[in-house]
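Excluded from the complex is one protein chain; the other protein chains are retained at their positions.
Labels for the chains are A and B, by order of writing; each one numbers its residues from 1.
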Amino acid sequence: MEIILLILVFLMIVSAISALIFKDLMNAVIASCVVSLIASILFYFLQAPDVAMAEAAIGAALVTGIFVIAVKRTKRFEE
Amino acid sequence: MNFLSEYIYYIGAFGLIFIGLFIVLVKKNLIKVIIGLSIVDTGINLFLITLGYIKSGTAPIFSEPGLKADNMVDPVPQALVLTAIVIGVAVLALALTLAIKLYKHYGTLDLRKIKEQKW
Partner (left out) sequence: MRKLIAIILLVIIAGGIVLSLKEIPFGISRTKIGDYYIKKGIEETGATNIVTSVVVSYRGFDTLGEITILFTAAIGLGAVLGTYRKRKAGEKVEPASFIVKTGCRFLFPILLLVGAYIFIHGHLTPGGGFQGGAIIASAFLLMYLGCEGKRIKENTSIVVETLGALTFIVLGIIGLTIGKDFLFNFLPKGEPNTLLSAGIIPIIYIAIGFKVGSELAGIIDHLIEKNQ
């Protein structure tokens, strides 16, 4: 059980660092969506099913949708 | 190995908070800064739920009629985090519309150039 937890937390930190590094803003938005999804799984392991459902529905679907619409109406690349 | 299995959730939550803070302090593009703000929100919610966990406890729902009430995790941080997630999405939506308006007015989203411009 601990190995799964270690792998999940490692993947979450790698996705957050790649949201820092990418220059194309669409890729950075998708990396932040992956961070939200893995946080939803960690909420389930901490015995909180209400919060896991809220984070999956709001953080992974709606926030990513709003970010993609905003990036489409401004510039796509950094600089 | 024992140290790692005890503190793995703290490392995850604080790792997210520090990476998000680094993005807000260093990056120049406005939408990158707002992405960093969203990562800080997720890290703080993870830390709050970690504080309410009790070892070998179960979720606070009486799904069967005969369930005993001992050994359940704390329900109060979960109620607070539910409110905090919804408030986070409201703040993010408003910040992104202000960014869209700034782009339409100045023509660029670079924070150093916007600070130098006059009226």
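Everything that follows uses one rule, which is that a contact is a pair of C-beta atoms (placed from the backbone, for glycine too) under 8 Å apart; a residue touches a chain by one contact, two chains touch by 3 or more.
Keep in mind that this is a model prediction, so the values were computed, not measured.
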Touching the absent chain when the full complex is considered, from B:L37, B:A93 or B:I114: B:A93
Residues in chain A touching the chain absent from view: 49-50, 53-54, 57-58, 61-62, 65-66, 69-70
Positions on chain B contacted by the hidden chain, ascending: 6-7, 9-10, 14, 18, 21-22, 25-26, 50-55, 59-63, 65, 69, 72, 74-76, 78-79, 82-83, 85-87, 89-91, 93-94, 96-98, 100-101, 104
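As a working rule, only the chains that are shown with their structure count from here on.
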Cα-centroid distance, chain A relative to chain B, in whole angstrom: 10
Interfacial residue positions of chain B with respect to chain A in the complex: 4-5, 8-9, 11-12, 15-16, 19-20, 22-23, 27-29, 31-32, 35-36, 38-39, 42, 45-46, 49-50, 52-53, 57-59, 61, 73, 78, 81-82, 85-86, 89, 92-93, 96-97, 99-100, 103, 109-110
Residues of chain A that touch chain B when the two form their complex: 2, 5-6, 9, 12-13, 16-17, 19-20, 25, 28-29, 32, 35-36, 39, 42-43, 46-51, 54-55, 58-59, 62-63, 66-67, 70-71, 73-75, 78-79
